[in-house]
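The complex appears here without one of its protein chains, the remainder shown in place.
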Amino acid sequence: MFYTIDILGTIAFAISGVLVAMEKKMDLFGILIIAFVTAVGGGTLRDLLIGDTPVSWMKDITYTYVIIASAIFAITFKSKINYLRTSLLLFDTIGIGLYTLIGIEKGINANLHPIICIALGTMTASFGGVIRDILCNEIPVIFRRETIYATTCILGGVVYFVLGQLPIDSNIVYIVSGFVIIVTRLLAVKFKFALPNIYNN
Amino acid sequence: MFYTIDILGTIAFAISGVLVAMEKKMDLFGILIIAFVTAVGGGTLRDLLIGDTPVSWMKDITYTYVIIASAIFAITFKSKINYLRTSLLLFDTIGIGLYTLIGIEKGINANLHPIICIALGTMTASFGGVIRDILCNEIPVIFRRETIYATTCILGGVVYFVLGQLPIDSNIVYIVSGFVIIVTRLLAVKFKFALPNIYNN
Partner (left out) sequence: MFYTIDILGTIAFAISGVLVAMEKKMDLFGILIIAFVTAVGGGTLRDLLIGDTPVSWMKDITYTYVIIASAIFAITFKSKINYLRTSLLLFDTIGIGLYTLIGIEKGINANLHPIICIALGTMTASFGGVIRDILCNEIPVIFRRETIYATTCILGGVVYFVLGQLPIDSNIVYIVSGFVIIVTRLLAVKFKFALPNIYNN
């Protein structure tokens, strides 16, 4: 089941990459690279930082196929992709939830401090988009908009570690903290939650 | 012989870095870094992703000397470098051919899937330029221009694996696929081959 979620998340991330790359009028090769980087960039950075190489997507060719297929799909049906908006937001959000937890677990396996594990989880979920924006010559969107995109990952990570202290089955810890990320993200999108504005104007 | 080609490619890549950096009016240190990154950036990313560290250029000081000498040469004779244009294009193209094959072989040695090996080869040949453009605050040129720069690397990689299935001497496989990259690139430059335009305007 986790694998299915992982693939759905990969699809949503790849399609978001295609849309940004097409706005920048990139050519086919550029679009494909941006789709790739958006989908696997966060996990790649995580693997590099903890030294788990070759990085994940190189060891399972499925990701490559899924990303190429998603990119072709998105390019072909670009004008109709708006109809899929809700599905894509859902895939994206579920993907973020899962990726955060995968990153945290990789950190735990590498014996890292809980705060570093949460940072790894947040990175896994959000740095594909950061690298996408850098390649597209933009200030990364998650650094600019006062949304709580990354904050939901951090929150879910904290829940994961707090529940982990209690005598609760580890699968339940996993599912509950994943749901915290997914639900807070969807609520944040719906009600436009934002981080406190630190500028006067 | 491969080593000589490698050095010629390094020279061509370093000089291309100097020219871009000088257009951006960088200072001496900036120019040197951009020359370096253009020349070794692709191979560095490849080595990081497969976990072959310390990365190649750190283990052979020759690259550093060649890059510094090329940079000094290019800065000193900047106004005359146009005369070398054809030689530089040739060095650059031969370098791209070789780097693609080096990347593919490193992928094979790491037991990776052929598609991932081709991706590594393409990365080795083209990501120095990508990192150069990011440091110069530009959208990477190979993502924008509808040229087939990277496509020739992919094509050569496919030839490499297809021929590898046949009972052919491995040196011949190496040379033929290298030539495919070099010849298609030169033809592409001459006849301005382009990827299909996916935008209506």
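Quick notes
Labels for the chains are A and B, by order of writing; each one numbers its residues from 1.
Operating definition for what follows: a residue touches a chain if its C-beta (ideal position, glycine included) is under 8 Å from a C-beta of that chain, and two chains touch if they have at least 3 such contacts.
Only a predicted model underlies this, so the values are computations on that prediction, with no experimental measurement involved.
Which of B:7, B:66, B:134 or B:163 touches the hidden chain is settled by the complete complex: it is B:134. The omitted chain makes contact with just one of the residues A:5, A:19 or A:112: A:112. Along subunit A, the points of touch with the absent chain fall at residues 48-51, 110, 112-113, 115-116, 119, 130, 134, 137-140, 142-147, 149-151, 194-196, 198-199. Residues of subunit B that touch the chain left out of the display are 21-22, 24-31, 33-34, 44, 48, 51, 53-55, 58-59, 61, 64, 75, 134-137.
Following the convention adopted for this analysis, only the chains that are shown with their structure count from here on.
On superposing C-alpha atoms, the copy subunit A sits rotated by 120° relative to subunit B, to the nearest 5.
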